[in-house]
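Here's the structure, in structure tokens; my notes come after.
Our next item is subunit A:
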Amino acid sequence: MTVALGDNSLGFIIDRVDVGILVVSETLEVVLWNRFMEANSKVAAESIVGKNLLESFPDLPGKWLEKKVRSVQLLNNFAFTSWQQRPYLFHFKHHRPITGGVTHMYQNCTFIPFEGSTGESLVCITLFDVTDTAVSHREVQQAHADLEELSHRDPLTGVYNRRFMESELEKEFTRVVRYGGKLSVLFLDLDFFKKVNDTYGHQAGDQVLIEVTKRISDLVRTTDFLARYGGEEFAIILPETDTSGGMIFANRVREAIEKTPVYHDEHVIPVTASLGLSEYYEGIESYDALLDQSDKALYMAKKEGRNRVVCFLPER
Partner candidate 1 sequence: MKIEPLNEEENEILQEVINIGMGQAGASLAKLLDVFVNLSVPRVSWVNDDDFVVKVGELVAGSGASWAGVRQAFYNQLEGEAFAIYGANGCQQLSGLMGYDESEGMAQEELLLDITNILIGACLMGVAKQIGKQLDFAAPTLVGIDKPIKELLYSRDREWDQCLLIEVNFCLEEGDFSCHLVMLMSEASIGQLRSGLIKFMESY
Partner candidate 2 sequence: MSVALLIVDDSGFSRKAMLKSLPEAWDVDITQASNGEEALEALRNGLGEVVLLDLTMPVLDGFGVLEGIRDEGLTAKVVVVSADIQPKARLRVISLGALAFLQKPFNKESLAATLAECGVYSEN
């Protein structure tokens, strides 16, 4: 680098650039403290130059900082810190608007070893305010998480969709095969749903679905997994449950659906559902086979008159 400017100009630039610049000796004695550091720390250069950095800032991670400075001098190499692993070095206030949602300035730092004019070992530490980056990053992460959640959900009822449910079932299935335990799957299909749509209109049909979902949700445990499997069909994964436990749950659900009609505009719509239940037993090759069993049971429930629960009995 060819230096065309004199010392005064360089000093001015160092002071005014929008980056924290400080220089410390091997023993962490402060040799340079620029305006950014003064303004953000409220510590003037006159009161800190010549003093030990850690004495003026006891909250700094002292041991870590000493190690860092020493290693950079020993290996004669730059070092970096990132806000992602270490949110800040100096605890400064941020300059975002009050609605920022953050509590402090996020910083990226560089440690640069060099030799002073009398051959002494010095380290220049630069501090970049990356609060905006950190906040944007967080917002993007949140948006991604939201998007991911959305792709797993059924837009109308808000419960999980079929695709996500099958991937969850596959996980549960693998777990039970490997470690043992119980697992049941319950299918639920609303009776004469097409007729509801034809008689009362699609909006009424939607309302029925939403209402039924709510009633089932109120009864499922936190470990159970409720999903909308098809137009008027729901599936519920019941981990750690066998058919006797499953039957109790299924009948509760059936009753909750039948007991009260669904109200939409001025209509009173009676609703019932057919349910098919089956459980995992050793020998089932895949989660598909398990779904198939529950489906067969559901079919029987419809055939035997609807508004009932049928349990699949494996032919042994």
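For anyone wondering why these and not others, all candidates are chains of the complex that A comes from, given by their letters.
As a working rule, a contact is a pair of C-beta atoms (placed from the backbone, for glycine too) under 8 Å apart; a residue touches a chain by one contact, two chains touch by 3 or more; residues count from 1.
Small disclaimer: the values here were computed from a predicted structure and weren't measured.
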Task: Direct contact with subunit A in this complex, candidates 1 or 2 - done: 1
- [ ] Name, in rising order, each residue of subunit A that touches candidate 1 in their complex.
- [x] 71, 74-75, 77-82, 84-86, 108, 110
